[in-house]
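A single protein chain has been omitted from the complex, and every remaining protein chain is retained in its original position.
Naming follows writing order (A, B and C), and every chain is counted from residue 1.
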Amino acid sequence: MTGEFFAFFILAICAIGGAVFMIHFDRVMHMALSLAFTFFAIAGLFFLLDAEFVAVIQILIYAGAVSILMLFGIMLTKHQEKEQTFTRTKLHQWLSFLFALGFLAILMSVIYLAPFTLPAGDQSLYSVNKLAEQLFKSGYVLPFELTSLLLLVALIGSIILAKKEEKE
Amino acid sequence: MTEENNKEEKTAQSKEDQEKKPVQRPAARPRPRVKKEAPPPEPSPKEPLLAELVQQVTEKLGEQAIEESYVNQNGEHLLTLVVNRDHWAKLASLLKQEANWQYTYLQNCAGVDQQTYFEVVYHLYSLEHHDQICVHVKVDRDQPEIPSVVNIWPAANWHEREIYDLLGIQFTGHPNLQRILMPDEWEGYPLRKDYQPLDEGV
Amino acid sequence: MLRTEEMLLNVGPQHPSTHGVLRIVVKIDGEVIREATPVIGYLHRGTEKLAEDLNYTQIIPYTDRMDYVSAMSNNYVLVHAVETMLKLEIPERAEYLRVITLELNRIASHLVWMGTYLLDIGALSPFLYAFQDREKILDLFNELCGARLTYNYMRVGGVKWDAPNGWLQKVEQFITMMEKRMKDYHQLITGNEIFIQRTRGVGVYSQEMAIQYALSGANLRVTGLQRDLRKEHPYSIYDRFQFDVPVGRHGDLYDKYLCRMNEVEESLKIVGQALASFPEKGRVLGKVPRVLRVPEGECYVSIESPRGELGCYLVSKGKDKPWRLKFRRPSFCNLQILPVLLRGENMANLVAILGGIDIVLGEVDC
């Protein structure tokens, strides 16, 4: 029973709790916030694994950028005080249960099939410098640059789409 | 001094009374009386200009357009026309567009309650020729209506709303004739001489 | 496609940038204004109605409350109308005092405008500088007539009080100080890149439009039309002084700022000249009957107030009270153009454009 163990459980409960609340809430704003909470908890888990870089990126991209973008979108569009509640039929309930079960089965199979046999490596191997070396000095430069180009094109494309709408 | 003034006041009042009685008289005309009472004023140097203006207007719009015309000797000898209400809309666009007038600038627009009738007074200015003109339009008290000149001088918009608000004169053709200074639910028109305030005061 | 909804925003009547109790109902789409409707009347006191029950001297303090930023002009326009009807001769010394106070008041008014305008745009400091300088003018007025804002100084036939001893010297000192301060202002604001960015090319209108909406004052001159009633129809003794009428070229907010600042400089010139030729002795109140009975008739006089053409239409039936008194308030007329200017503008430009018109709500609502 180490502190690490405790921290893991608390963070795991936070992550799952956030996800459950995200499904449960009625208001979109609350949903987005609980999702952000989940992201944050996951970042905490990464910290526990000594993967600082990944943790920070998780916060920067998911908790920071993605969630804020969602909140922003929600605020820009108008919403009724409460979204209309679906009348859930029996079929609906069964179907969703089946899908959830199927998803769980796939997830578990992936976890059990994964070769978690390697010993915990030297964490200095996963430092930022090593990561950069892996990325830039061992042949991943071209894919990396291509990806960035793709993102740039997407960015410009979205701007053009938005501009077009304005002209109408 | 004071006695004299009192007398004047009395005579003025009695005259007003007299004017109220006869029905066939179209309207009270305050201006000529000044000329009668005071030692005859020297004819204004602008009289020829006025004659010219009146002539041009009658040429274009007919005899009935101008009911009366005089030079207001107060200040800068202002040419003043009293215009028939039915001809006002036409005359207004003429005054603005005619090359030798070009009264494009609406300086002021005021409504006056003359007790027997209302009067809307326009002060126009020509930025081309640097001269000023005053136009009076008489409005019937029982049916206060006058064509709006917002389409000719957009500046008249709020002035007309204000006059409607305070005197209750309807401007036909005004795009948004609503109360402007008083609350929307206000009753009565405060600047009318017979206005009785409904509220008890604060 | 995703569409954003229009939002109805109520700017005012209590809002830091409406300069009083003006309300603007704005429909915005994101930050772009689709429609703006000014709602006025929150400060309507019925001055014109009240005036019908007061004699002429009693009306003067009411005019103070109209344009409370430059009350001298209001005082003057009423007095000027009555004097025109009475065809009164005004003592020389009174005329000089009138011109000096009118011009000082114009400077004070433009300083208030400049300060609050910069405050609207987001700069804090010019506001305090401007108010410090204005304070000096108010002190001068305080010494002259015992009031800082509501002067009640002009009377039919002259002014109420003569300048106290040493007052003229103080005015002279103020002018030399103010000339230096103007350089400071130009250094602080005129060349400020952000200020230029915020005002250049914003709120532009053409000369025709300005005439159509009967704008006056700097709002009209900014389009390049040189119309200043002090030059065009000189009233009082303005024909004796040398001064220029600054005009703008682009019709935008930056030009408005330059126009008003240059006007301050011209006013300083006028006061300087007036001080130089100030008559040594003489009455400050002409011979007027105790009870003022204005002969029957009507007249319309207009003067160049800091905000534009301030007119007074007076109808008299020969009594000691006016039959009808109507003020042509420049703020009221100038404000009409606001909805047109705001359409399609950015929300942040709302305060800049509104501030550029330079309204005083006491005058708009009268």
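Following the convention adopted for this analysis, contacts are C-beta pairs under 8 Å (C-beta built on N, C-alpha and C of every residue); 3 or more make two chains touch, one makes a residue touch a chain.
By definition in this document, contacts and distances are computed from a predicted model.
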item: Listed names "Heme exporter protein B", "NADH-quinone oxidoreductase subunit H", "Aliphatic sulfonates import ATP-binding protein SsuB" or "ABC transporter permease", matching UniProt entry of the absent chain; value: "NADH-quinone oxidoreductase subunit H"
item: Which displayed chains the unshown chain touches; value: A, C
item: Residue of C:Y56, C:F195, C:Y213 or C:Y254 touching the missing chain in the full complex; value: C:F195
item: Sole contact to the chain not displayed, among C:E103, C:D120 or C:E298; value: C:D120
item: Per the touch definition above, residue among C:T37, C:Q132, C:S206 or C:S277 touching the missing chain; value: C:Q132
item: Absent chain, residues of chain A that touch it; value: 27, 29-30, 33, 36, 40, 52-53, 56-57, 59-60, 63-65, 67-69, 71-72, 75-76, 127-129
item: Interface with the undisplayed chain - residues on chain C; value: 7, 9, 15-17, 31, 118-125, 128-129, 132, 188, 192, 194-195, 197-198, 346-351
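In the analysis below, only the chains that are shown with their structure count from here on.
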item: Euclidean distance of C-alpha centroids - chain B vs chain C, Å; value: 27
item: Approximate Å spacing (C-alpha centroids) for the pair chain A, chain B; value: 75
item: Geometric centre distance via CA averages, chain C-chain A, whole Å; value: 61
item: Of all residues in chain B, those that touch chain C in their complex; value: 1-2, 5, 8-9, 12, 30-31, 33-34, 37-38, 72, 74-76, 78, 104-108, 110-113, 121, 123, 127, 130, 134, 153-155, 157-159, 162, 166, 179-183, 190-191
item: Chain B-facing residues of chain C, complex; value: 40-41, 44, 46, 48-49, 84-85, 87, 211-214, 225, 227, 232-233, 289, 291, 293, 295-302, 309, 311, 313, 315, 317-319, 323-324, 326, 328, 332-333, 335-336, 365-366
